[in-house]
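Can you read through this structure? Questions will come right after.
Every protein chain but one is kept in place in this view of the complex.
Which chain is which? They are A, B, C, D and E, in the order written, and residues in each are numbered from 1.
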């Protein structure tokens, strides 16, 4: 099994979710995060003094999938999340050794 | 070392934490997340129009433990977090290559 | 590639970020989390009744870096985040199998 | 009396309201006659109305105190309740409550005229008094919502808040303010309660107590070993704003109760109100600091309210130092009350009973101690109210004690009956444990209070 | 008239204001003369000022309702708008608006005196009336901001809010309140609108409609299939506080419109205002419960406002039961209006048109139905206003219908022209899609509303 972690622009969440559902992903977990990267934060003003926003709001999606689906999932996410502008985000693949569904105790692929 | 990641129902957090402490886990990190899964969101109403809540509030627990403890931890979490109803959540095991305690610079199991 | 995950004290974030940038890290993702550990929570009072705060606010930093940079990154983070007091946090290294930049579709080290 | 007869063809198209073929106004709906008879009326009308508006605004204060002291997952529900009790209260008090309370007295037990503000009641003065009284009636109902917060079914809430404004509050109110039997007790000058420590607050606070007892504590409030595990509110700034609004509104509540600006005593009432609130805040702050070593905002806010509730009955009859003393005691009382309820495992999320119940009763009683004999029954004229410490003997104190006991018993019994009926009617008065854990906002109301903020309840 | 001549050396150092070499006050700037002529003036001044202050406070109410019903990423922007429309409104109404509206009538079309409150207008009475009128003018502008929320460019907002207070509102206002042609229609006693259901609310609500139509819906509000996808506001407690503040402020809006405390009818007005709000909340609550099975806080809050808007025109001319009926209808109307706009894919984030537009018109018309013939044109003296249901025949109803139609057409056309000009001047009236997605707060104002809270918009 693999965990696909994608950091995307927040407003792309719905599109990515729908794309994932279409290729047969049944579950995912999302987290609100802030990203630092090539997309530089802007200079803003607060009460007359300037400051830089370094960390921009992003959404992290975590999907654990059977090995064979991982490539597909990466492709689907990257397609749905792409705007072509800087800051679109990253996708990482990590190995997962085991999975369990708490409700039933099922493990392995059945747990996903 | 292994990282055990569990996505559970928020109100189960205290029970899970206590169960973990009992089996000798000294540390953990939790994150507020939102989950999409078989537990379907409900249809709700806002100012006269219906909408679907897809993402439900969940809590993610991350515990890094020595290899030998991983099975026990999974068991303990799954027992404490189970309600038997859909949406109880998942547990994943991921490999961890190294750990360090920032305060002392200790590494490996000593760092946990 | 490796993912370095560090859980640190929130007010150390800026220092850690700057230290990372100095050693050539171009991107990172941060999450607000709560930590449970040896640093015990305090006993507080709310409307005349006492309660214990178990979970303390922490910040989690995730940086995916080429294998060869991982050691350096761990060192840099641990130096910048250290106060010497309990609760300084942990650093974990996890394996990453693949990375992709959504904007361009680049993979591997180029994606970072 | 201004009289006017006129044949009206009341068409009431589509509304089914064709009942008024003939109208005679025995009242003075325009106010022309009233003004002619009393050239000083305008300033009294301005005073009473402005004070009524301030008291109305207290609804926002209650909503914010309660909501701030409860969890975000029930914030919509608490807003809804604090809105709807005023809505239901207004309509119920219009239809029935006002007549029962302020209508012509029937054997000292209830009033009998003024239903629907109709007929003779269509009169500027009657409308004026109604406006002032309705905000008081709704306050009594609102107080309850704090004690039953985060677990009562919404329809049950609507049910009892109608009953409070329809019957429970008006009847005790009639006994004290409407010329009923308590006001005619043969002790002192009869039971008195200037602005309603008893009539409004102790009634509301006691029903809140009954509600909290019958509902049982919220899940997780007391652990198996019986320890208190406080459930933190979601916004202390909201709670603080609520208290500021209430303090502000109370300046309408107490001084406005003269119902006349020609009673210059209003300045004394305002000062007493302010000093009692300040003193109670201070004593609560110090009490908690000594007990727990923290400057406890929650209890200091409760202290303010306790002082305000306590001074509500005596505000017109005491001088500044007495207001300070009454307040200092109120601040301690509310802390003891909160601790006591926790000992008894009665879960009153915002302290409705310690604040309004306990201190409402303390306020009623304090009149019998501190009244200084300079002011009468809503008038500068004798007989003046004198308490024990000013040489008035025990008379007034006895009247006040009787009134306090009657108030508590009446509210307790009525509350018990109301919630018991509700239990039958609505198949239990408490939401399911699932709903309680998830929060009632989404399930009953369809909307979380703060959808933009990721928020996990635990 | 108090007259005083004095040579003034107006140095106006550094301010370039050297224009006043000679001053003669034809007005009474100190108030001494006015008091001498009318010993009853103080209570009227107190009444009007206090009511004006309450109406001013409604700005906070609007800011909170709108901001609560919109997303956190635009909360700074909404605060800014609700602040700045009052600021621009005050200055525009000072310079020009007041003179156009309340100055000496010119052919029934507009007023012509009182510019800059200068010269003869430097008079305690003129200043008094200005203070009361300015808060009304700003309300009309503020209403619009809800309908155009979350997507209009800020400079466009400033532009049209100046125009509303400068021209659009004052001119229709003059027609009804300033002695203009609508007030002289040969039906009933001419078109009447006690506190401005039409003058203030329908004007504002209709311009909001135009704005919402011309801007188009927010990204994501309607999906490709045409389904409504509600965009949840970020704080229901803020919205609720806003409504409580508005209800509170409305007690200044309606009763204060007598402009005199000697009209004791103020008590009736206050009661009607309160009952209509309550009734409308109840009917909206029930309507939504029947339709969707939820106790919908958002629409109940809108219900309150709908009731308040509807009763604003008839408040002085009807009795309690009629206020209840008018309110019940208002509560239903606002629900239907919100549903209808969604059907038409007109995205009005806070319901500005259903609340203020629809119910403003309903309020104007309702006078022609329910006026009971007990009260005249801001006076107890005849001629009294009588509607259809009280035997007044169709006269008043016709006047009201004409006024309603004129109101809607005037506001719609003026709104259309205003936004069309703005389109040219500001290179479009809507922010870019990127800005809309990110939220206008950071881009236009430099600050998110809640920097401490991790917050992701989606």
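Note that contacts are C-beta pairs under 8 Å (C-beta built on N, C-alpha and C of every residue); 3 or more make two chains touch, one makes a residue touch a chain.
The shown structure was predicted, so the numbers you read here are calculated from the model rather than taken from an experiment.
Residue in contact with the omitted chain (choice from E:101, E:128, E:215 or E:388): E:128.
Across D:265, D:356, D:430 or D:445, the residue that sits in touch with the chain not pictured is D:265.
Looking at D:346, D:388 or D:437, the residue that reaches the missing chain in the full complex is D:388. Contact between chain C and the unshown chain involves residues 10-11, 13-14, 32, 34, 42, 44-46, 53, 57-59. For chain A, the residues in touch with the chain missing from this view are 44-51.
Within chain D, the residues in touch with the undisplayed chain are 40, 43-44, 46-47, 50, 54, 71-73, 232-237, 240-241, 243-245, 247-248, 251-252, 255, 261-268, 270-271, 274-275, 277-279, 281-282, 285, 292, 294-298, 300-301, 304, 319-321, 324-325, 369, 372-375, 380, 388-391, 453-457.
Just so it is clear, only the chains that are shown with their structure count from here on.
At the interface between chain B and chain C, under half of the residue numbers involved are used by both copies, so each side presents largely different positions. Residue positions of chain A touching 2 or more other chains, listed in rising order: 31-32, 34, 58, 94-95. Among the residues of chain D, those in touch with two or more other chains are 446-447, 454.
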